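A single protein chain has been removed from this complex, and every other one stays in its place.
Read from first to last, the chains carry the letters A and B; within each, the first residue is number 1.
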Amino acid sequence: MPTGVIHDLGYQRYTGDRYGRAAIIRTLAGYSLRSAFGLGRGARAKIVPVAVFAIMSLPAVINAYVVARGGPRAFPYDTYSYPVRVVLMTIFLAAQAPELVSRDLRHRVLPLYFARPLRPADYPLAKLAALIAACLIVLDVPLLLLYVGTIVGVHGGAAVWAQTTALLPGLALGLLWSVVLATIALAIASCSGRRVFAAGGVAGFFFLTWVLSEVLGTVATSPGTAVVASTAARVAGLVSPFTLLDGVRQWLGGTSPGVVPDPGRLWGAGYALLLLALVTGSVTVLVSRYRKAGAS
Amino acid sequence: MTSIELRGVSRWYGNVVAVNDVTMTIGPGVTGLLGPNGAGKSTLLHLMAGFGEPSRGELTVGGAPAWRRPDVYTILGLVTEGESAYAFLTGAQFVLASARLHRLPDPEAAARRAIGLVDMVGPMNRRISTYSKGMRQRIRVAAALVHEPEVLLLDEPFNGMDPRQRLHMMDLLGRLGTAGRTIVFSSHILEEVAEVSGTIQVMVAGRLAASGDFRAIRRLMTSRPHVFVVRSGDDRRLGAALIGRPAVRGVELTPDGLRVQASDYGAFSTDIARLARAEGIRLRELLPADESLDSVFAYLVA
Partner (left out) sequence: MNFDPTIASITVRAALGRRRALLYAIPPLILIGVSAVLRLTSPADPSWPARILGDFGFSVVLPLTALIIGTSVLGAEVDDGSVIHLLATPVPRRVIITTKVAVATVATIVFAAVPELIAGLIAAGPRLALGLFIGAVAAAIVYNALFVWLSTATSRALIAGLGYVVIWEGVLANLVGGARILSVSHYGLAVASSVAPGHALRPGVGLVTACVLSAVIIAVTLAVAVRQLGSFSLRGETA
């Protein structure tokens, strides 16, 4: 009668400390932030993020040169690189938001994530935090470069303080941009596991709404007259997140001229509310997407 | 009767050599391509199917290369690894589309026949997205068989099949092979290959390690002694002790160390450890001298 025996290989259960949910979320966010810049993947994955960051920083570099020659700061903080910023952020988000979410959906690895002490909402929120951080780096680090490049050329504490007070709203605006754009982009990208469609959806949404609002804004004013904050122009600003952001900037007190005319107090509040609705709506879509997907 | 000929075929991607100098001829009947994961079986099958160009060497199917020659698919069918299929089509539509793409004179009849061969007549009008993994495999085999190819290449075809489906597929492949078709399938599971194919080709790390009849190779493994090179603190004394053991067939003292021929690998390894300890000799190195044989051995017989 054949016998069998199971050998004691000395396996032991791990009884020590285990990392908890917070550590998982932190790790997931950190890993997602790195993949938002293509780190840890091949060289081709880095092309778009690095190029976007480089072009975004270009005015800061030019400014450093101008200041070194004795000129004043060449670019504003709060409308820095506007409107090129629109194109750059669209491309950045269209390329990188799918990197964060579509790959996991496509290869159906979500059950692997959720087989850990991770609540269903943790995964999308961690990814969102990472994408917001990535956008923040792309938007605010060039501002810091601009700041540093300028203060080496100015003298006196008052001048430095003046630069600092001008910088801070710019940084805050960068944060606002990051939160709004990253949330919307991630919500759209999470709707498809195919990179083509996720990227197409993000690019399509941002680009189409931007051009539409620009077109509506231009036709709202007779050619040759100054851009006036008419109702039509204000409605035009509702169409695109970028114009909404610019309108809110002016509502909050920003004085540099932007692409939309100053919406004024009432409409400005309306813009801000719409932005809030967009963000909460996107977060809801994102979280509910993963509540279901986690089960599959 | 179509045969596949490979002569010195190598394929590399940058620094990775996936297939290393493989020469073989595959004739009618069922041939199993056996090897651990990463051995290059898939790459080899893709090369045979015309979906890759050999970096070196010649590869012909029925006398002409398969690369960049869509006509080869009139006599060749390929079932890739994985589950790719058009999930929005029903099984019947999928096989019918394949029949039409192969320009068959009566696509509906050919599709029906192929579906019957793989025993998928029941679920054939359901969407492929509702199929289980094994069902998907079978419908893909049907799509590859619809034009009755003389050569059929299958990459890990038994993945995801339950035992009953596996038996059925093995039976099908066996019948096709007996009828004179050239069937090549890859697997890393010894039993699958042993049951269906007469001839096997064993691949390890991109090289062809053994070919021929499975049982003959196995016999070669056990009848041929293994050669080990041992370096120790006192080779002469160790050699004298070893020659007295029944597991050892021969001992040779060389400047590089002791060359030991062992007939029983298992017994030898316990013997040498015990002997070294008893004699107080420190063992420095114990290497198999016959790398290729050892690798095949460990894989086929252990």
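What to note about this one:
Note that contacts are C-beta pairs under 8 Å (C-beta built on N, C-alpha and C of every residue); 3 or more make two chains touch, one makes a residue touch a chain.
None of the values given here were measured: they were computed from a predicted structure.
The chain not shown here makes contact, within the complete complex, with A, B.
Considering the full assembly, A:94 is the residue among A:94, A:143, A:182 or A:248 that touches the omitted chain. For the options B:97, B:229 or B:289, the residue in contact with the chain missing from this view is B:97. Only one of the listed residues, A:68, A:159, A:215 or A:266, touches the absent chain: A:215.
Mapped onto subunit A, the footprint of the missing chain covers residues 44, 48, 84, 87, 90-91, 94-95, 194-197, 199-201, 203-204, 207-208, 211-212, 214-216, 218-223, 225, 230, 232.
Residues 13, 16, 18, 37-38, 40-43, 46, 49, 51-53, 68, 70-71, 73-74, 76-78, 80, 82, 84-86, 88-89, 94, 97-98, 100-103, 143-144 of subunit B touch the missing chain (whole complex, contact as defined above).
Note that in this section only the chains that are shown with their structure count from here on.
Subunit A and subunit B, compared by their mean Cα positions, are separated by 49 Å.
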